[in-house]
Structures are given as structure tokens and as C-alpha cells.
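Note that one protein chain is taken out, while the other chains of the complex remain in position.
Labels run A and B following the written order; every chain starts at residue 1.
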Amino acid sequence: MTTVLERVRSGREAAGERWRGAPRWVRWVLLAAVIAFFYALPNKEFYQYLGPIPTPGANFTQVMFTVSIYVLLAVGLNIVVGFAGLLDLGYFGFFAVGAYTVAVLTSPSSNIKTLWPWLLVVPLAIALTMLSGVMLGTPTLRLRGDYLAIVTLGFAEMIRIAAVSSDFLKGQRGFNQIPHPPGKYADGKPFFGVLDARPYYWLVLTLIIMVVIGVRNLTHSRVGRAWISIREDEDAAQLMGVPTFKFKLWAFASGAAIAGLAGALFAGKQNFVNSQNFELLNSIIILAAVIFGGSGNIVGAIVGGGLVAYMIERFRGIELFGVELYEYRFLIFGLVLVIMMIFRPEGLIPNRRRAAEFKDRRKEVIVGE
Amino acid sequence: MDFDGLFSNFGELTTTGLTQGAIYALVALGYTLVYGVLRLINFAHSEVFIAGAFAAIWTWNGFGLDQNSQVSGIGSVLFYLLVAMIVAAIASAGTATVIERVAYRPLRKRNAPPLAFLITAIGASIAISEAFGIYTRRLPEGAPSLVSSKPLFHVFGVPIDAVQLLTIGAALLMMVLLDLFINRSRTGRGIRAVAQDANTAALMGVNKDRIILMVFIAGGSMAGVAGLLYDVRIQTLTYSVGFLLGLKAFTAAVLGGIGNLRGALIGGLLLGVVENYASGLFGSQWKDFAAFAVLVVLLMFRPTGLLGESLGRARA
Partner (left out) sequence: MRQKLARVIGGVAMVALVAGGTACSSGSDTASGGDACGSKIAFFGALTGSSAALGINENNGVKLAVDKYNKENADCKVELVSLDSQGSPDQAPGLAQKAIDDTKILGVVGPAYSGESEAAGPLFNEAGLVSITASATRPSLADQKWKTFFRAVGNDFSQGPAAGNYMKNVLKADKVYVIDDQSAYGAGLADEVKKVLGPAVVGSDKVQGEGKQTEFSGVVTKVKAANVKAIFYGGYYQEAGLIRKQLTAAGVTAPLVAGDGVNDGAYITSAGQAAAEGTILTCPCQPAAEARGTFVQEYKALNGSEPGTYSDTAYDAANIMLAGIKAGKSTREGLLEFVKGYSGEGVAASYKFTENGELDPAQVKVWAFKVTGGKVVPDQEIPKS
């Protein structure tokens, strides 16, 4: 068992080495191919040849949109959890803030009836989510680890209850007729229509690429190094002159902003936002997805977010021994998490530095074990 | 805001709040014990509670009692309560043991980071809760009404009934027993030693794995009793109630100062009462909002909870 695991592990490390050792142009071509693949994916003419990949139980393009939103969220949460090492269990709350900002300001069923266009509200939604991140972060980021986890969880639950119970946010009645993003085809038909989910998916995909480039640049800058030093040892970082609180707040706010963007996109696509969209379980799923993929590694977070969201949908419509597998999706999800943490706690595609840490820890002597 | 509603029902909101708070407190003990010793939020503890609650209901079902049964005679009522309590405590302690052995121990052997423990705990929690959900077809299971909730007597015009007396009494009794166990017994001394400094304790010859197992069993039994009391009080059980109740119980533990046994009791009772006052003042829908708001505000001003964290240092 162990030898097999070791062999798999070394095989994967070898693959990683080969990737890093490959010439630059090979890597670019490879990357371009992957991106092209994902742009082509929601076209029926393409995915119908992909065998078991399309989802049998729901429209594949619609599923891919959901998946892409989860990927965007995973990229954002990865900043908070993976880079800065802050355990945020209420990340979906920021998604809700983004979606509700759009809903309140654009929907005709809103109390204030501003009816602004979608595009105008998106930056506002991002700014407001960022602000809520700062507002939540300022008092709570002084807390460490587990306390932060529970406070963020409480925050997300408070947002959900406020969404359900306050008149202003309309509860389960929700906001309908939220406008779509602008844009028309040559023949006057809207580009972002009701039936075709592909443009939305392409939009999110494009934004993911832009966000990833931004985040990557950030992590290679002073900010990114500060985050990593906080994650590794907060006290040491503080002693070395890193203003830890400020950078933690930054991590929190930029993570929140990305969630706000995702929320705004979701509202623009879905047309309808109500309190049922924001269950606490979603926060947990996204956190699990980031850890599952490999926290601290952008590619890992993308793979984790995509895979988890996709697998949960993929179970729909599969029958095994007369039972619908979809019913068991969260049971399987939970078990996978447990098994995963035992055998590969660093995630599918780990951050190299973190993987090394894990290896070190494994070797450390523990008394009494 | 309905001040009138709050003040005119103040007494009753307090007693029902304390009753619910007692259940929170019992579950909170499990969080606090595990956290005190392992520095780990045992997220799956909510499912330990659910296991006990289902075990109690299924025991009664085994005796042919369902939600429509009426049991009369104090002797048979006590008999059913006691049997169900023992079964529930065993079921919960068993679940806790399984979680510790299957999910946590392998991680400890590898010296995994805290994040891995948390994710494992979440995974175990989801898996167990879903397993119960699938088994019960996500439908509520009914419990017989064993204890009448007709008022027994009035204190300052506030009716007190047998369910309230039983719940609060049983919770206090369990607390006292646990306190004695931690402070007086040999194993208790081991628990305190491991909580204070696990490695040193191990060097002194304390069997760490055994102590950790004992902690899970003790916390599990408390959750089992809480499950039984929940059944007696609410008389219906759905697989999904554990999550929120567990979250509240954890909040209670943090309120009182996690790792601190008496803190868990105070935190639990306080949370139950605050919740009820909030439902009187703002309407029932804001009940949970108030609970979490109190937590957030308290942590800002007193980051270690009301009584401060400690299982090892102060004498519990």
C-alpha cells in the first residue's frame, strides 16, 4: 500500500519536474491548448465526442457555468486560506453580498427600484464586498486560527439569516428580472440571452484568466511574500517588520472582492436571486475544494474548485444497483475528504513549499505515538 | 422591536431558554474537552449528538413506542428514559470513538497540520449526517411523549414543567459527574496533564492515545445524553438538525471560553436565554442571528471567552 503510494507520489513529482524543466515555449503551447480546450468545452459539437465527461442529468453548458463560478471562488479563497493562511469558513457570505448588491440595484422587484444596468453595478458590487471584507476583517483578524474560523462561519450564517428575514432583501421571494450583461449580436439578438449559457461561461472563464494573472503577479510581489511569511510564522513575520495585520486585511479584502465578482456574475446569469442560493454548506464545499486541490497553489485551487463542483453535478442521473447516485453525492464527498486528508493532506496539486513542509512534519518525532 | 412581548413573557422565555441552553451546554462539553486536549475543533461532534438522539428514538421504537404512544406510570417512564439514555450514551461514545480512530488518529501519526484535522472533521461530519439522512429517507422520526409538559408548579407566575426540570437537572448532574471525573480520577489527571503539555505527559508515562480516546468517550457520552434530552423535549428528530445545533454548541463553548468546562455550562445557558430574548424582542426569525452576533461581539472584546480558555491550567 505504502509502496504504491510512494510510487504514485514520486511519479507525480517527476511529472512536476518535467513540467518545470520543459522549455518555455512548450509550456506556453501546453497552456494555450488547455485554455483552448476549456473555451471549446461548452459547445455541443465538441463535448458530445468526449464520452463520459458531459453530465447526463442536466444541461452540460449550464453545469459548466456553475463549475466556472466555483473555480473563480476557489481562486479567491485560495488567497485567504492558501496564501495568507487565514481560515475562512464563511467565504460564501461575500458571494452573497455581491449577488445581492446586483439584485437590489438592478431588479424591478427591489424596494429602491434604481433599475441600474448590470455593467454599472458590477464594480459597485465588488467595491461593496471588499468593504464588507474590511469591515468583518478589522475586528476579527486579531483572532487566530480556530476563532477566526468560527467567527467567519457565524458571519456567513448571519448574512444568510438577514437575507431570509429582512424585508429589504426579500427573503425567499427574492429578486427577479435581474438584467443580463449587455451586448448584442449583429442581428439584434442579445449576446447574453436566456437559453444559451455559453456566453456567460466564456465571460467567467475570461475573468478567471484575468484574475489568475492578477493574483499570480500579486503573489510574486512584496504582498505575496508578506502573506507567505504570515502563513509560515506570524510572530516571526511581525518581528521581521511585516505589518501582519495590514496584509492579512488585504488578503481578506481581495479574496472578498473576487467572491463579490463571482456573485455579480451569478446574479446576471441567473436572473433571479433569493435566499435559497446561499446555504452554509456552500462555504464549506468551497473551502474543502481549495484544500482538496492544493491550497497555496493557484492551479491546485482551480483544479479543486472545478473538480468538486463538477463531480457533485456529475452524480446526477447515474443509477447504480437501482439507486440514484445523486442522493449519495455528499456522503461520497465527505468520505473523499476524510480519505484525502489521511493520504494526501497537501492536496492534489500542492504548493511546492507547502508540500516540503508536510514532508518535514511527517518526519518530525512525536513523543508517545 | 417588541419590548412588550419581551417583558410580558420574560419569565417563560427565560425558563425555556435555560432548558434549551442546558442541551447546548452538554454538547458544548464535547467540543471543549476535545479542544482542550487536542486544540482541535471537532466539527463532527454534531453528528455524535445526532447518533445518540437517533439511538434513543430507535430504542423506543424497539419497545414498540412511536410518536403516537402514550406511556403512563412513573416506573415505566423512568425505565424507558434510563434504557434510552444508556443506549444513546453508548451510541454517541461509539461514534466519537470511530471518528477518532478512523479520521483523527492517522492524521496525528503523520503529524498533520491543524487545517487537515479541520477538513477531516468537516468531511466526517458531512458523511455521517448524510448517512443518517439517506437511512431515514430525510424524513423526521417521531418520539413518544414520555414526560408531560403540563405545568407542575409556578414560580412568580412562571410555569415550570417536568421536561424543563428533567433537562436542566440531568444536564447539571452530568456536569458535576464530568467535573469530578476530570478533577478527581486518575484518568482525569491524565487528561489534564495531556491538555497542559502532551509531549511531557507522554514522557511521564501517560498513554496519550488512551487519554485522547477517553476524552472522546466522555464528550460523546455527554452528547448522547443531550440527544436523549433533545428527543424528550422536541419529540421529533430530523437528520439535519445536528449541524446548526452543533454550531450553536460550539458557539456556547467559545462564549464561555473554550477548553473550560464550567465555561461551557455558562456559555450554553447564556446562549439559550439570549436566543429566546431575541426571539421575543425581534421575532423568532432573528434568533440564530442574535446567537452569532453575541459571539462575534464577545470575541472582539474578550477573545478568550467569558471564563478564559483552560483545561489544564486552572482547575477546569
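Throughout what follows, a contact is a pair of C-beta atoms (placed from the backbone, for glycine too) under 8 Å apart; a residue touches a chain by one contact, two chains touch by 3 or more.
Everything quoted here is computed from the prediction, not taken from an experiment.
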| item | value |
| --- | --- |
| Residue, one of B:Gly36, B:Gly52, B:Gly259 or B:Gly280, that touches the chain absent here | B:Gly280 |
| Selected residue (touches chain absent from view) among A:Gly16, A:Pro139 or A:Gly171 | A:Gly171 |
| Interface residues of chain B (partner: the chain not displayed) | 5, 8-9, 12-13, 16-17, 19-20, 67-68, 70, 138-140, 142, 145, 149-151, 163, 233-236, 238, 240-241, 244, 275-276, 279-280, 283-285, 287-288 |
| Absent-chain interface as seen on chain A, which is shown | 22-23, 25-26, 29-30, 32-33, 36-37, 39-40, 43-46, 57-59, 61-63, 66, 109, 161, 164-165, 171-174, 176-177, 193-197, 270-272, 274, 276-277, 313, 324, 326-327 |
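Please note the rule applied: only the chains that are shown with their structure count from here on.
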| item | value |
| --- | --- |
| Centroid distance [mean C-alpha coordinates] between chain B and chain A, Å | 33 |
| Complex contacts: residues of chain B adjacent to chain A | 35, 39, 41, 102-103, 106-120, 122-131, 134, 198-199, 201-203, 206-209, 243, 247, 250-251, 254, 283, 285-286, 288-289, 292-293, 295-296, 299-300, 303 |
| Contacting residues of chain A [partner chain B, same complex] | 81, 87, 139-140, 142-143, 145-147, 149-151, 153-155, 157-158, 161-162, 164-165, 280-281, 284, 287-288, 291, 295, 327-328, 330-331, 333-338, 340-342, 345, 357-358, 361-362, 364, 366-369 |
